[in-house]
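Dropping the structure in here first, questions after.
Removed from the display is one protein chain of the complex; every other protein chain stays in position.
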Amino acid sequence: MPALPLDEAGKYVAGAYVVFFTLIVLYMAIIGAKIARIDGELSELNELAEKGERQPEPDGEPVA
Amino acid sequence: MIRTARTILRKDLAIELRTKESVPAMTLFTVTVFVLFHFGLDRDALEGDLASGVLWVTLLLAAVIGVSRLFAVEREQGGIDGLLLAPVDRTALWLAKATALFLYLVVLELVAVPAFALFLLGPDLLPALPVLIPILLVANIGLAAIGALVSALAAETRAPGLIVPLLLLPLVVPLLISAASATEPLLRGDQAADDLGRWLGLLSLYDVVFVLIAVAVFDFLLDD
Partner (left out) sequence: MYSKGLKPLSIATVVLMGASLALVFFYAPNDADQGFVQKIFYVHVPLAIVALGGFVAGGIFAIQNLRTGDRSWDARSYVAIHMSIIFGVVVLITGSIWARAAWGHWWVWDEPVLVSFLVVFLLYCVYYPLRFSIEDPDRQARYSSVFAIAAGAFVPINFAAVRMAEAFTHPRVLSQTGGSMPGDMRMTFFVCIAAVALLFITMWKLELTAKNASMQLKRLRRRLEAEAA
């Protein structure tokens, strides 16, 4: 098949590179979501820890 | 280790002879598929690459049946725990299962290849046999080695019947390529076995690699 003219070829090349960059951007979004979730959980756990500090355990036995 | 393997092998063969679960199913399946191909391709006689492809793909699919059943007895009746409690090298188990599968494949081919010649093959089978038989044997070694490994891998999953074909079939693609390409000239009218050395070489390489891997890795399976 003879080489495609530049304008047509451009579309395919652009398509391929767009797919590639979509992968990267999508991945960044997923990692971003994960970090957000981790951040949220960390705040939750910090609250939980503070609650535990304000009310020291009544029996004082270490958790097995 | 060899002695253990032989004992397990003898037990498996005894069970197979008594229950006749794997080999008849594989054989019946193969012959049925040949008939299907006759109708699906709407041909009376195949030769060359088409014949070679039909033969090998069918054999591979039949092998999947055999592989799925390989650890079935142990799975269903809990025999694995007994084997594992004994201070036995897991590799012996692999050797026994692989040898059993090899023997099942040989028996299968003893029926399937003549059936293929009868139903679908155009040119004469007999002149092709002296070269075809070694190809079959070398391919069987690879199939048996990888089949036993895959069977063990799938044995502990929740759906081994699904996992076995999905795992086994891509893994045997190089084997299929080599075996089918090696067989193709044999099943043509002119019988010129070109490039046989190369394909047999690749087949043997495949066998060696996967036997080594299976032996190296099998100890880590079925470890509880």
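For reference, chains read A and B in written order, and residue numbers begin at 1 within each chain.
Rule of thumb we're sticking to: a residue touches a chain if its C-beta (ideal position, glycine included) is under 8 Å from a C-beta of that chain, and two chains touch if they have at least 3 such contacts.
If you're wondering where the values come from, they're calculated on a predicted model, not measured in any experiment.
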Partners of the unshown chain among those that are drawn: A, B
Where the missing chain touches chain B, by residue: 146, 149, 153-154, 156-159, 162-163, 166-167, 170-171, 173-174, 177-178, 181, 195, 198-199, 202, 205-206, 209-210, 213-214, 216-217, 220-221, 223-224
Residues from chain A at the interface with the omitted partner, ascending: 1, 3-4, 6, 9-10, 12-13, 15-17, 19-20, 23-24, 27, 31, 34-35, 37-38, 41-42, 44-45, 48-49, 51-52, 57, 63
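Everything that follows uses one rule, which is that only the chains that are shown with their structure count from here on.
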Gap in Å, rounded to a whole number, between the CA centres of chain B and chain A: 45
